[in-house]
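Left out: one protein chain. Kept in place: all the others.
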């Protein structure tokens, strides 16, 4: 952490705070630690991944149709900040024996884990120096990764998936650029779909935002519609395995409260230990009105990684 | 292609050839193109991925147990040649609003697709300048990837998986360092297991070699037991979706014929369009004697990639 | 080389050619090879670097004033195409002995050699498959560099430097965005400065373009004023050690002839074996009217590199 920035920040904030109290603040460690999964836990909501979750999902497989909900990875994707996905082809090396076997590969330079369709681990986000379950960043960070909460702890996820099509409920192709999805929107959409949430679900929210993917990248990352603090707390009360959406941060950005920076990231990843799944491609699911399905996700087992770029699927 | 090396090679080889005819040679393009999947096909054996394959696999899910068959990715893995997997932590950036949200990520520099547990696409291997289905390397290669046969064409694989435990059949923990698995070994192991192969299966061969993973990396990559030309041709005649093993090239290395460089790579990827899955972690499947299961694999959708590092699972 | 692109190109061109003959074409190999420096030569104009050149330059050092003519390297630089200069800090690793020594470093990912103030070697540019002295690209290229004409062959350059201030001669701060510098401009500027060129000089041309550096990067790389075919041939006839300028390609871009892509790159690097020095910072030299000086350049000795990012100086 850059303390200089940090100090500068607190000054700014205390000044701002005089004017107005933020609409949400991270709870003190005493109120969030140890997590409900135990003091040593590093997996959070992934602890829902048990044989029962698989069986519950498998019985939803009725036709064998696989629907891909991950985007293709290329330099044409929208990127957040300075992140990149650079592929440099390493062209044919010709092996000399008689069968004249040529071999190609590529070197990839990327914030793998935080580009494309991505699954956020708990080492990704903090409140001050504190992660999920109150592990400390400065005690567990090395030059080559994070000694606690690494994405390799999660393992594959195979559970019931639910699509909440808020765009369809609002009868729009795409929600407005900074629209905050409300609890009423979620309840209304679920009612319209005749879908109910269960503990351990992979809950995916369709905003229609993925229509901009690789078409208008500037607008895609400038803002986005999504859930805010209230909708996130309502969803997390349902005890999901993860929350995902077809936008870049799952949540609305910027937050309507100018004093808050992506608060749902803290509510999910830091306070409650619920994983996030970003930049999903949900148009096919929505168009086919697939609201309930077997959800399968295989994060790369990156030792100490903050997240993983992924290619999840819905199966029905 | 480096013609200088290439020319040097042909000289070497023609000299060698005087001494002896190789035990196998890549067939001429006229005998292998167009592929059985059609002249424009880029997916090869992945064309087996149809709803029927999913249903056939889903009915094998009886307990909901998920067994991970991918290794953790770290700098401690064995690497082939000059490949690497370097993770550089990008430590906490503190966002300044009142909720003091810190963010971590990492930059990864790696031959992603050709490190760790990896799934080989068809752009990876050639005979001379020619890929699967006779696409030409020099016509379809750019600085940033391959315009044909990219791994993004494959999509997720969800099919019946079969483990052939040759180590158990030979009653050893690990097959010898350069042991070539024979057709008889495969037939014997399948008979012992009372397992039969079906078209579209993910066929995984246990050699016990993964016991060396991250323990004796030098020995792990120096050689390995595995299938040779005959066993590969026998397996491919069964029309599988992919061939995998718990060693680095699926096949025996070095090949008993010193004139051949990994010929099974050409037989599978170039001649027949059958995918390969390398560096699997098969010890748990073997120890639990799980010979038939639902196999699920999600390759990263790298545009124009030669392969993908993966974290596949077996579900029963 | 991507033949597909190449073929597409020839078609385009032959069509265009019907309409009009290009104003310049690369000479056939028979007219440019072997180079005047000998059939095996890889150093071209760097062969001027001899003790006499150093002595000739050293006698110009009269006050000991050092003027830096290289830009600072950062992500804020203008970049050509997809090139980048990414620095990732590798923060303090604390060594455990009693003296508590901390160590910092950084990993840099960049087209080093082709970013910032840069010195072009002969492996950088070709006519078709042919380099300077008719070395062939496909015979001398590997995944890790170029087996001929590598920048490590050049060595440090210490010679007489001459500034030709064309902007001052034209009485403007900065030449117009696509202005082609003529032979008359060069002769006029030299006459006004009372400077003459000598064989082996480092010839630096001031256009004023560096005023846009890191201020208006989009305009900086979109086009630039500089020498064209005629001025380049006139300068090369003077037998310089290198040609440099305060713009990104030394030459005018786009070339007034729409059929030509940076022809001065071929005239200098491919046809005549004269090095180029790009993105110089010449404002201080120009403002102080330093037209003659000791020029010192130390290319990084990158084995097989196509060029080197550099920090040259003028000393008087």
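For clarity, chains are labelled A, B and C in written order, and residue numbers in each chain start from 1.
Everything below uses one rule, namely that a contact is a pair of C-beta atoms (placed from the backbone, for glycine too) under 8 Å apart; a residue touches a chain by one contact, two chains touch by 3 or more.
Treat the numbers as computed from the prediction; the structure is a model and nothing was measured.
The chain not shown here is in contact, across the full complex, with A, B, C.
The chain not shown here is touched by just one of C:44, C:113 or C:208, and that residue is C:113.
Checked against the full complex, the one of C:200, C:226 or C:304 touching the unshown chain is C:304.
Across A:71, A:91, A:301 or A:316, the residue that sits in touch with the chain not pictured is A:91. On the side of chain C, the interface with the absent chain consists of residues 1-2, 5-6, 8-9, 12-13, 16-17, 22, 24-26, 49-55, 58, 61, 63-66, 68, 70-76, 83, 86-114, 116, 123-129, 137, 141-146, 152, 155-156, 158, 258-263, 265-266, 296-307, 309-313, 315, using the contact rule stated above. For chain A, the residues in touch with the chain missing from this view are 1-4, 82, 86, 88, 90-91, 107, 109, 138-142, 144, 147. The chain not displayed touches chain B at residues 75, 82, 84, 86, 90-91, 93, 109, 143.
Just so it is clear, only the chains that are shown with their structure count from here on.
Seen as a C-alpha superposition, chain B sits on chain C after a turn of 180°, to the nearest 5. Two copies of one sequence, chain A and chain B, touch each other mainly through matching residues, since over half of the numbers at the interface are common to both.
Separating the centre of chain B from that of chain C, both taken as means of CA atoms, is a distance of 45 Å. The distance from the centre of chain A to the centre of chain B, with each centre set as the mean of the Cα atoms, comes to 29 Å. Contacts with at least two other chains are made by residues 1-2, 5, 86, 88, 90-91, 107, 109, 141-142, 144 of chain B.
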